[in-house]
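== chain A ==
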Amino acid sequence: MASTACFIIVSRNDIPIYEAEVGSAVKKEEAAHQHQFILHAALDIVQDLAWTTSAMFLKAVDRFNDLVVSVYVTAGHTRLMLLHDSRNEDGIKSFFQEVHELYIKILLNPLYLPGSRITSSHFDTKVRALARKYL
Partner candidate 1 sequence: MVGREVSESCVDSMIIEMVSSYCDRFCSAKPELAARRIEAIGYQVGLQLSERYTMERPRFSDHLEAIKFICKDFWSELFKKQIDNLKTNHRGTFVLQDNRFRWLTRMSIDPSETNANTSDDPSVATTESKSAQSASMHLYFPCGIIRGALTNLGIPCAVSADMSNLPACSFVVRIKA
Partner candidate 2 sequence: MQFFGGSDISPSPPVATGSGSNGHMMYVFNRNGICLLYREWNRPLRTLSSQQDHKLMFGLLFSLKSFTAKMDPTSVDKGNLGVPQLPGQGCSFHSFRTNTFKLSFMESPSGIKIILVTNPKTGDLRESLKYIYNLYVEYVVKNPLYSPGTPIKCELFNTSLDQYVKNLA
């Protein structure tokens, strides 16, 4: 399992609607912040990349120091972003795919306003489980 992994979902409006530190390493707030800064910065690159390919899984698009940003862009341009130090691309891919399914379930909830924060605890636990499974 990846020692560091920070997973966020960014809505079409560039709002993070879900954030989770799913790394095995002990969490330090500083680090966590830094992770988010990196992911935020990576959006610029994702933005350009997204239209150049039709694949949802964009693999590693950005890095800073030894941390890599892998991104998965849904058709609705919701971005699943993972900051990680592992190189297990397949694991990451399947992680993304399964999270995507979860996300769609959330999105189909009529009372969930697309683009707003995902508060469902059920979703959170599921995601963390997937992280343990694949990362």
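Selection criteria: all candidates are chains of the complex that A comes from, given by their letters.
Convention: contacts are C-beta pairs under 8 Å (C-beta built on N, C-alpha and C of every residue); 3 or more make two chains touch, one makes a residue touch a chain; residues count from 1.
All of these numbers come straight from a predicted model, not from anything done at the bench.
Within this complex, chain A is touched by candidate 1 out of 1 or 2.
Against candidate 1, in their complex, chain A makes its touches with residues 12, 50-56, 73-78, 100-101, 104-105, 107-108, 110, 114.
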